[in-house]
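The excerpt is restricted to a subset of chains, each kept in its original location.
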Amino acid sequence: MIYFTDHDIDRLIEDDVPMGDMTSLLLQLNSSDGSISIAARHPMVVCCTEEAKRIYEKAGLTVTQMLPSGTYLQPGEVFITAQGKADAIHLIWRTGGTLMEYASGVATRTRLLIEKAKPFNEKISVAGTRKHPPFLKKVALKGLLAGGGVPHRTGLSDTILIFREHLCFVGGYDNLPAVISQVRNQQKERKIVVEAHNEDDALKAAHAGADALQLDKLSPETLTSIALKSRAINPHICILAAGGVNAENAAAYAKAGADALVSSWMYFGPPADIQVKIDVTEK
Amino acid sequence: MIYFTDHDIDRLIEDDVPMGDMTSLLLQLNSSDGSISIAARHPMVVCCTEEAKRIYEKAGLTVTQMLPSGTYLQPGEVFITAQGKADAIHLIWRTGGTLMEYASGVATRTRLLIEKAKPFNEKISVAGTRKHPPFLKKVALKGLLAGGGVPHRTGLSDTILIFREHLCFVGGYDNLPAVISQVRNQQKERKIVVEAHNEDDALKAAHAGADALQLDKLSPETLTSIALKSRAINPHICILAAGGVNAENAAAYAKAGADALVSSWMYFGPPADIQVKIDVTEK
Amino acid sequence: MIYFTDHDIDRLIEDDVPMGDMTSLLLQLNSSDGSISIAARHPMVVCCTEEAKRIYEKAGLTVTQMLPSGTYLQPGEVFITAQGKADAIHLIWRTGGTLMEYASGVATRTRLLIEKAKPFNEKISVAGTRKHPPFLKKVALKGLLAGGGVPHRTGLSDTILIFREHLCFVGGYDNLPAVISQVRNQQKERKIVVEAHNEDDALKAAHAGADALQLDKLSPETLTSIALKSRAINPHICILAAGGVNAENAAAYAKAGADALVSSWMYFGPPADIQVKIDVTEK
């Protein structure tokens, strides 16, 4: 459950309508009543309907139906309906819509990645990185979770991930035994993940005691080789395929032996396409 | 000049690092000095370097070089460099990076749209809609401007745009003469834009005195016909092509007689690809 | 519909009561129940009752009656009543009161301006500027709308308004043909308004193709002359009277031919005077 504060919801509305909806105001839509109904235009995992509901309610609408985030929809399936003042509908129509479109796009692509990879490794997991567009970490993560993925790391504060760019300050891959030992002495409750860009560095990390290897932009073939050799060193080691992982190569990486696919591919791409219907409520 | 508050900048950092960078902390990187240098991996319009600079400075780094938003870069061109504590570099590397990558992606796609359209209409303008991903209006608009575009509308408070969904509450397209007259009596400083989904409605709007027609998801051929007929009604009328406008059809719409292309296509797509180099500063 | 966030409402309360109501606390008013009832002391357009209601409810009161913003009240008419704990009543009495008093003052003065001008030009509109007191744009605009006015511009992001102070950087009024042409090529969905301080500059702007002239601090006589001559150039040109427009000269400007009165006069002046009655609820 990703928690959106009231302020998050308000910010979305205010961002789009800082000083009122000029068009509805001039058309005096506050004297009419209507309804809004939103449906999928293509198969999709819907996401952020809970937040759209809150947006609608803040505008004074009554939400009459809603499917929860994570629901898989067929084209034409309606996932949220509401009714109320016509000016309130116009106030939040697009704000709710763009939120659900973006989040559902992320969710749907996450699900696609999983569908591509699972046939080749039933236990594989799809982890979304922190490289989402700026300012929308919660939306990106909610989409990821709705699609069946998990967070890789939500930011710098939660896991230990040693990059090549860290190691350049502390002796490089050759010094990993000392580095890992020092880190483990201080912090025992978290795994130590080491990023590697080639087989040589990856095996150094495995030998030095890394709990997981994050293999960046390596081919599935190289990944297979590293997985084999590093598991010989430590059968519990976790192999993460990262860097350019997407729907086209997910199967190959799964087949190659990755325990998890680490990707930001799901965050970028077209928003889910939704169909909005606004109707007059006859009095 | 899109104004980012201090709070905007801080939020980006805090979002990624709510409680410190665990890896750098455990590696004690605060005792090393280094530099960071970022270059384009492909031709791109760079954007949000000013905000990246502020992010870097908030972390305590000194920015030693920076190219302004809107600069067109060749592959390999460095656009920002900074130096300081190694832990400060790791604190903000990705936060600055994902910001510039997203914004530069928007800027580069905006420029592409313009390049596609301008050969067929020197005076055409490319306008970005309010249908960007949630929470990042400023970044989306800064990217749009950096690429040479203009805002279509920044939200509901700035322009008058009458949708079919408005008209259903006030008598439909047939009632446009009365609607437009009422709106114009109240609000004289803004143009009245009417959205239309077919030629019939478009011409009703033109006859009723609309200052601009926003033609949604019509073919270039239909647009040509509407432009011709509506300009016969009002030579100053502005023709906006909207709905699915992208790099592939921009030329066609320009050729068809659009005064402006209204699009959200630039907001979605892969981030610009950048090359980050982090080096140790020898003491 | 001007949207006030929860944070807006909370800020009003917290501003006045950062750390509790010391008097009510020491008097232990939390053990009594009471009611509050507020009436107009003079004819007024009431405004921000919706926000006062939210303030009351946040303090735990039940609002038992409320008239919407925009209602025209006679002296003695009650426009909001509520009941609940005595300490809650004291917590928000003044916060709600000063909000409604200020906003109703703006609304009432806006209505007055309109009443003065309409007899001389049925189609005239009254537009409130962005020159309201700091920090209260939403309240000022809500008052303006409640009184029947419209926003002139809500800030710098929504319209194109070229001041003399802009022109000094781009060639002055003589260069307006080039300036306007350049602006129009980029931005087609907005009118181009040019401010002028004398007839000569105004006519240069009209000749150069301005959609509207904002005539600053000119006499009604000069305005009449400019309106006549500029409408000969462009019959659709919009004439805005601005700078010192108030209830005393509104009729004169309306008579002189202004399409709209642009004013900040309504934002400043005494708050509407209201009568608050607090009673004990016998148990």
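In this document, chain identifiers A, B and C correspond to the written order of the chains, with residue numbering beginning at 1 in each.
Heads up, the rule we're going with is that a contact is a pair of C-beta atoms (placed from the backbone, for glycine too) under 8 Å apart; a residue touches a chain by one contact, two chains touch by 3 or more.
It should be emphasised that the depicted structure is a prediction, and the values quoted were computed from it without experimental measurement.
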Whole-complex copies, counting every chain including the 3 in place: 6
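FYI, only the chains that are shown with their structure count from here on.
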Interface sides of chain A and chain B: same vs different residues, half threshold: same
Where chain A and chain C are represented by their mean Cα positions, the distance between them in whole Å: 43
Mean-CA-position distance for chain B and chain A (Å): 22
Chain B, residues touching no fewer than two other chains: 157-159, 186-187, 190
Chain A to chain B touching residues, read off their complex: 11-12, 15-24, 26-27, 29, 32, 34, 86, 90-91, 93-95, 98-99, 102, 130-137, 139, 155-163, 165-166, 168-170, 179, 182-183, 186-187, 190, 268-271, 276, 278-280
Contact set on chain A toward chain C in their complex: 6-7, 10-11, 13-14, 17-22, 24-26, 30, 59, 87-88, 91
Interfacial residue positions of chain C with respect to chain B in the complex: 123, 125, 127, 150-154, 157-159, 185-191, 193, 211-212, 238, 240, 259-260
